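The complex is shown incomplete by one protein chain, all other protein chains being positioned as in the whole.
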Amino acid sequence: MRWRQFKDQFAGRLTWALTVFAAALILVIALALLVRAQPLLDVTPLGKLLTSSDWHPLRGEFGFLPFILGTLWVTVLAMVLSVPPCLLCAIYLAEYAPPRLRDTIKPLVDLLAGIPSVVYGLWGTLVVVPAIRGVITPWVGEHLGFISLLSTGNPTGYGVLAGGVVLAVMVFPVIISVTEEVIRAVPDGLREAALALGATRWQMVKGVVLRRSLPGVIAAVVLGFSRAFGETMAVMMVVGNVPQIPRSIFDAAYPLPALIANNYGEMMSIPMYDAALLAAALVLLLVVLVFTLAARIVLLQAVRRVR
Amino acid sequence: MTEPVIQIQGLSVAYGNHQAVRDVSVDIPARQITAIIGPSGCGKTTLLRSISRLIELVAGVRVWGQVIFQGQNIYDPRVDVTEIRKCIGLLAQRPFPLPMSIYENVVYGPRLHGRYNRATLDTIVEKQLRAAGLWDEVRDRLHTSASALSVGQQQRLCLARGLAVEPEVLLCDEATSALDPISAQRIEGRLLELKADYSIVLVTHVLRQARRLADYVVFMYMGELVEHGPADRVFHSPQEAKTRAYLEGEFY
Partner (left out) sequence: MGKHLEEHFFVALMIVSTIIVVGSLVLILATVVVKGLPALNLKMLTRVPEGGYYLGKEGGILNAITGSLALAGGATLLGYALSLTVVLYLHFFARDTRFAYLVRLSLDVLWGVPSIVHGAFGFTVLLLLGLRASLLGGIVALALLELPILVRAMDEVVSMVPFELQEASYALGATRLETALRAVVRQTVPGLLTASLLAFGRGIGDAASVLFTAGYTDRLPTSLLRPVASLPLAVFFQLGTPVPEVQERAYASALVLTVIILTISLLARLLARRLTRHVIH
């Protein structure tokens, strides 16, 4: 009978060790990137890397600013484009849609989450970029070109706008599913209380449900943001990849993930290039880490409040 | 009173800050049916589960005191808890057949404890299903899924499963409360037969059931042991005011 006890103890130790290993992976990744980026960080401090816009790898100058701003432009635009429809769609699904419609649409939204990023990228190059080049750019150039944010210096269609649109669609399922869940977690008693006071449905949603689920909605948006921030392939296929600081949504940009994807493993002969790209990966990792943790903390509090 | 099979000495159980059982000492008589009664939330289920250390599955639980079984304290760290649980079986409130066939449910325990001979297992299955009064109903479909049985049949299967490891003590936690009256009656009938070979401890909030079945009664209130003794005496001439009040239906 001792054999059973031994097996049990052994399984306990083994699963413990593998669990520690799995939990430590994130630290291992961060440390590995840090170690490999160290040679560059020794020469150029992180602060300078992040704020300099001189990108001359052959001269050993690695300023990440254009890439960071490129990422931010694309991501922020994506959020601007996706948050309003996502929230409205989630509210519709949670509060208004008849159950059968909801049960049809939710799996479709989940399906959207499963489509691989290259397919989004393909759609971007085949549909979004031509539409921007052929329709949007000329129209905006004619009517709104005086606004500097909308100036149309880049007629190719490959740029921040294309990246933003593709990313916006990519984060739809993330934001919708989390928001819908948070809204549905609001207890029915609160809804009844508001309706019993003569509120319309929308007043009830606006005044009670949304207020109650606000932290959760914020968390959903933050999760969407961090997903968009690190997205590589789809963005890279439509954003133009020119290392410059974009001035208009029609300008080409060069986000950090695209920088890594395009160059890593190829430019190993240039000194420090490899360290620079791993430093870029580290920056990506840290940003996403902060956002994920923030979202999680907010979400946790939201759940507590709702309960 | 006959020789006790289990001696509970100064047992206290707490979940976090909530003390569910306070300093309980009582002897459980062998080969009799002992009923633990009391209003809901009085700690009777906790006490029952402490007898085979199943209480330890609850996160954050702490236990003090001793439960003496076969001459040793089962809470002694050197004791092999699986051996204890093999000797002290449980019939839970709702039947939970394991996700496998009827046959496999019964032999699950014996297989754990190392009996692999097919013929032996076949014998055990027939013997215990007969003891649980289920054999005639399932003999043709032993290898079909246990979840297809009715709730009453499932509970008798759980009884057979518990008996198959040949325990000495059988703990029943409101074992008939989820069943229809006829199934409940069948389980009760089995228990009355089984007490010839097993010591049975049952928790019930149905006083009539305790009157029908119990040889010995333990009354608990707010986590404390108020009174215990042979069923006749406790039911007919309770010593404590609280017991009397409970038996007269003043609180549940």
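Labels A and B are assigned to the chains in the order they are written; within every chain, residues are numbered from 1.
Basically, a residue touches a chain if its C-beta (ideal position, glycine included) is under 8 Å from a C-beta of that chain, and two chains touch if they have at least 3 such contacts.
Since this is a predicted model, take the numbers as computed values, not measurements.
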Selected residue (touches chain absent from view) among A:Leu72, A:Ile105 or A:Leu150: A:Ile105
Residue, one of A:Gly12, A:Pro45, A:Pro138 or A:Gly153, that touches the chain absent here: A:Gly12
Candidates B:Pro29, B:Gly43 or B:Gly162 - the one touching the absent chain: B:Gly162
Positions on chain B contacted by the hidden chain, ascending: 52, 54, 57, 59, 82-87, 89-90, 92, 94, 96-101, 108-109, 112-113, 145-147, 158, 161-162, 165
Interface with the unshown chain - residue positions in chain A: 4-5, 7-8, 11-12, 14-16, 18-19, 21-27, 29, 32-33, 36, 84-86, 88-89, 91-93, 96-97, 105, 107-112, 114-123, 125-127, 169, 172, 176, 200-203, 223, 226-227, 229-233, 237, 257, 260-261, 264-265, 277-278, 281, 284-285, 288-289, 291-293, 296
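By our rule, only the chains that are shown with their structure count from here on.
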Centre-of-Cα separation between chain B and chain A, whole angstrom: 55
